[in-house]
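Written out below as structure tokens is the structure these notes cover.
The other protein chains are all here in position, but one chain of the complex has been omitted.
Up next, subunit A:
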Amino acid sequence: FSWSSLGLAFHRTHLISSLLCLESIILSIYIALSIWPIKNQTSATLMQILILAFSACEASAGLAILIASTQTHVSDHLRNLNLLQC
């Protein structure tokens, strides 16, 4: 988790890499949450499915934003996102 959050914090040129890091964050949370009930003999499957559903929705929304930003800006380099500077 911390590895992918560091990757998200230090993304350099492409927006796609930040989206990937976001997905890996949620995936690490999901895997950790699935491993934990096996050790403690409880079951949390409804929570897992809910988390999966919402993270999938978030990922698709992120991809849609990526497509929209490549349509309006020329590429998805992060240096091009400076239209709103003070």
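What we mean here is this: contacts are C-beta pairs under 8 Å (C-beta built on N, C-alpha and C of every residue); 3 or more make two chains touch, one makes a residue touch a chain; residues count from 1.
Methods note: contacts and distances are computed from a predicted model.
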"Glyoxylate reductase/hydroxypyruvate reductase", "NADH-ubiquinone oxidoreductase chain 2", "Translation initiation factor eIF2B subunit alpha" or "Aspartate aminotransferase" - which is the UniProt name of the missing chain: "NADH-ubiquinone oxidoreductase chain 2"
Absent chain, residues of subunit A that touch it: 1, 5, 8, 15, 18, 22, 25-26, 29, 32-33, 36, 40, 47, 50-51, 54, 57-58, 61-62, 65-66, 68-69, 71-73, 81, 83-86
